[in-house]
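Here is the structure we will look at.
Below is a slice of the complex: some chains, not all, each in place.
Letters A and B name the chains as they come in the text, with residue numbers starting at 1 for each one.
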Amino acid sequence: MSLITLLTDFGTQDIYVGVMKGTIARIAPQAQIIDLTHAIPPQDIATARFQWMSAYPYFPPGTIHLAVVDPGVGSSRHPIALQMPSGYLIAPDNGLISGILPIEPPIAAVKLTNPQYWRTPNPSNTFHGRDIFAPIAAHLANGVSLLELGEAIDPAALVQLPMPLPQQLPDGTWQGVIQAIDHFGNLITNLRGDLVMGKTWSLQMGDRTFPGCQTYADHQTGEAIALINSENWIEVAIVNGNAKHMGKTHQFCVVSFGVNPNGR
Amino acid sequence: MSLITLLTDFGTQDIYVGVMKGTIARIAPQAQIIDLTHAIPPQDIATARFQWMSAYPYFPPGTIHLAVVDPGVGSSRHPIALQMPSGYLIAPDNGLISGILPIEPPIAAVKLTNPQYWRTPNPSNTFHGRDIFAPIAAHLANGVSLLELGEAIDPAALVQLPMPLPQQLPDGTWQGVIQAIDHFGNLITNLRGDLVMGKTWSLQMGDRTFPGCQTYADHQTGEAIALINSENWIEVAIVNGNAKHMGKTHQFCVVSFGVNPNGR
């Protein structure tokens, strides 16, 4: 049984996602499809990159992951596919894959230049999700090999989306940024939980300091805390509340050690 | 393997769609189900008609398409099913099917009068999706033939939803209307791309004129343009932006030829 995941900015109000699934079903009716999300803000490659890399490690070997957030659709940006140790990636070459590549190195990459595996040799200028990407996913699910899909390219030459890296400051603290805000209003930094494991710590953002904690449940409803989330990122959360108003994406934050009056 | 698609105005906050799927699974556990959308505005038959016809051509032969947008539930409007060259349609007889019928002529139609194929002989007055339509889809998936489901009727007698047709004006221009606005804020007209293929053209709406273009990617972010979309409709779009504020459903627009200062 083959498994395909979908991540797009198409929303769920129109039938665009359904049409991609119908297109897959015509070619590979046996394929199972799992939606990661279709609520990426329109054309927001950075958010898509973050969400895609967050989901990637949890799927069975051989899973085919398809992401379509594609502000350059119809331009000269290339549609690409990668064979990975754990499965396949299909996307426009605009940086979407650049969160996943550090997780494991690609085995091979191709530009999707072989129209035999498209829905039509004359794809729409505005919906490559239907005309190129979905059919490619379906053909991979049917066992077509990556190198049949087009021209091999060097994975090192793929478009990277530069992301700020955490850095240690001269005073020993670590500076990072908010990289995402989730449905619960948790502010997810790009600082790894390993930095604070076994230490007394706190997180400073703007003029607020959040005590570093083990879990939501150690604290009272309404308390604002910092903790290590399920993906090993440090995040700011309000216990049983929403911290969205306390920060925004790309805002700086700093982890300090040894001072944490309220943390448990 | 049988495939059922669902399109409703039920939203995804309640368990109504899940209950329809559970009802299908009780009767036809092998059926695959694909959601087209559940975000049709409540009781909006015109939007449902547009979305349903937009999805229809992309599914495998034999697909069973079920749409429930049903302001007349519990009244004398009939639940119906149609056998089509490419599959089946199930819906209340309120005009939902009238966008699909021009795509291909029906083979047969029935009123769903046989309670043997309902969930219960005493269906709820408010949820025929669960009690009539979903079971019918499941029984079709199991191979029950259309004519067992109820009384045959003349497809020509089904309710039609009158839609404005594009018309050519005496000066050679074409007048149409906005028929839908999608998640990206693209204003989708009812004018076919064939009208402008190979020509220099522009679209006028209100006091604005939009240059006729080939693709989003030919233009700068933020530019407002007209182009042919993936369904061969002419649409107004803002490149990597949202044109929702520039028009509304049913608003008139006019395609003119030979004058297009900014188009490429």
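Everything below uses one rule, namely that contacts are C-beta pairs under 8 Å (C-beta built on N, C-alpha and C of every residue); 3 or more make two chains touch, one makes a residue touch a chain.
These numbers come from a predicted model, not from an experiment.
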Practice task
List the number of copies present in the full complex, noting that all chains share one sequence and 2 are shown.
Solution key: 3
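The rule is short, and it goes like this: only the chains that are shown with their structure count from here on.
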Problem - Distance from subunit B to subunit A - Cα centre to Cα centre, in angstrom - result: 31
Handout entry: Complex interface listing, subunit B residues touching subunit A
Key = 1, 3, 5, 7, 12, 32, 34-39, 51-52, 54-55, 58-60, 63, 182-184, 214-218, 221, 227-230, 240, 242
Handout entry: Of subunit A, residues touching subunit B in the complex
Key = 10-19, 21-23, 25-26, 29-30, 42-43, 71-76, 124-127, 130-131
